[in-house]
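Only a single protein chain was left out; the remaining protein chains are all shown in position.
The block that comes next holds chain A.
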C-alpha cells in the first residue's frame, strides 16, 4: 500500500532564525493539519498509544481533526495531557508515540506531535479555557491539603490532577517563575515562554495556590510541611549540573549548560543590557555533549553571534537529542565534531579560557547500556581555539531540598526511592519526575505526576 508523504511543518527560514530567538517550528495551518490527520489509518489496535507515556487516545483526537472538530480534539487531548502545547513541541516523538505508529513499516509515521501542538495552539487562539474548573469533584477531597514542591512538569501535573478532584493544592517554587526546566532550560526558539505561562495560568481555575520565591529547605522546613499538609509531593528535578572535572574547569568562560541557559532563558541575557543579567559568549564556542541540552546551548550561542562547535564523544547515531533538534542544529550551521572528547581547557594569563585540547575517539565494545563505548585514540590530541566552553554532560540529584529532609530514602545516586504509586519511604510523601528517575523527559515527568496523583488520592481517601 502506498502511503502519502508526511505534510511538512512550516518553519522559519534558516537565515531569519539564526539571528533571533523567535520560535523555529511554526506548526500546521488548519488545512495542513486536516491533511496530515487524514494519513492516520485509525488502527483498531493503535500502537501509537502504547508509545505515549500518558496514553493519549491518539486515533480519536486525530479523527476529530480530520473531521475539523478541533474543539473536540482539544478536549480529548487535554483530558489525558495537561500540557499539550508544550508536549507537542518537546516530546521525543520518534522514540515515543511516533516511534510506535504502524506507518513506520511502510513510510513516515503520522506527525502526532505537530497535530497535538496544532489543537492546543488553535484552542488558545480561540480563547478556549483549557480547564473548566474542577470537573470530577470528590466531596471528601475538599478538606485535604496537599503541598507540591517544585513547579516543573511533574509538580504541575500532580497539581492539576488533584485540583480537578477538588483537593486544596499549594505549589512551592523557589525561582521567581513557574515551570522548572520549561522556563529556565528550554529556549524560547523551541518553546515560547508565553505558551508555558498560558498552560500554567490555567491552574488558577482550579483554585491552586502558587507560591513563587519559596524554597523548601531552610525557608520552609520539610517537617512543617509534614505537619501542615495531608500529603506532600516532591518534584524538585535533577537540577544539579555535573562537570567533567578536567583541568581548567575553573577558568572564566567555562560554563555548565544550566548556567548558560538559565542566564539566557530565565534571566533573558540575550537581551542584555535591556535586561540586567550578562552572559559571555565571544566568537567561538565549544559545547560538550549530544543531548537536547547540548543542542539548546549550541543553538542559543549561535543566535548570540558565535561560531559553534559541538564536541561529542560518540557518533550522531548515538546522540540522545530529539531528531528534530539535531536536524535544526545542522541546518543552522552548528559544526559537529563527533568522536571527539575534551581533555583539558587552556587559559590565558587572565584566567580566561582560550582553547580546548581534544582527543579523537573510536567506538569500542558495547558497554552495560548496550551502546558502544567510546575509547580515546592515543596521540590524536589537537587544539580547538574558543572563547567559551559549555559543558552539557548531564545533571545529578538536586541536594538543595533532600539534604534537609530527614528520613527520606534515596538511592546511592541521591534520587528519591518510590513505589509504583510514587510513594516514598515516608507514607504521606510522594515524589516523581527527574528527582526519581534522573534526567528524563517532560512527558515522563508528567506521567509520574499522574501516577502520584492517583497514589495520593488512594492514600488520602482510603485512610479517611
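FYI, contacts are C-beta pairs under 8 Å (C-beta built on N, C-alpha and C of every residue); 3 or more make two chains touch, one makes a residue touch a chain; residues count from 1.
The rule is short, and it goes like this: contacts and distances are computed from a predicted model.
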Chain not displayed: protein name in its UniProt record ("TRAP transporter small permease protein", "FAD-dependent oxidoreductase", "Dihydroorotate dehydrogenase" or "Alpha-D-ribose 1-methylphosphonate 5-phosphate C-P lyase"): "Dihydroorotate dehydrogenase"
Touching residue (missing chain; options A:20, A:79, A:213 or A:228): A:213
Options A:31, A:274 or A:420, residue touching the unrepresented chain: A:274
Option touching the unshown chain, where A:76, A:151, A:168 or A:262 are the choices: A:262
Touching residue (missing chain; options A:46, A:241 or A:320): A:241
Those residues of chain A which, in the complete complex, touch the missing chain: 174-176, 184, 212-215, 218-221, 239-241, 243, 245, 249-250, 252-253, 255-256, 258-259, 262-263, 267-268, 272-278, 280, 350-351, 398-400, 403
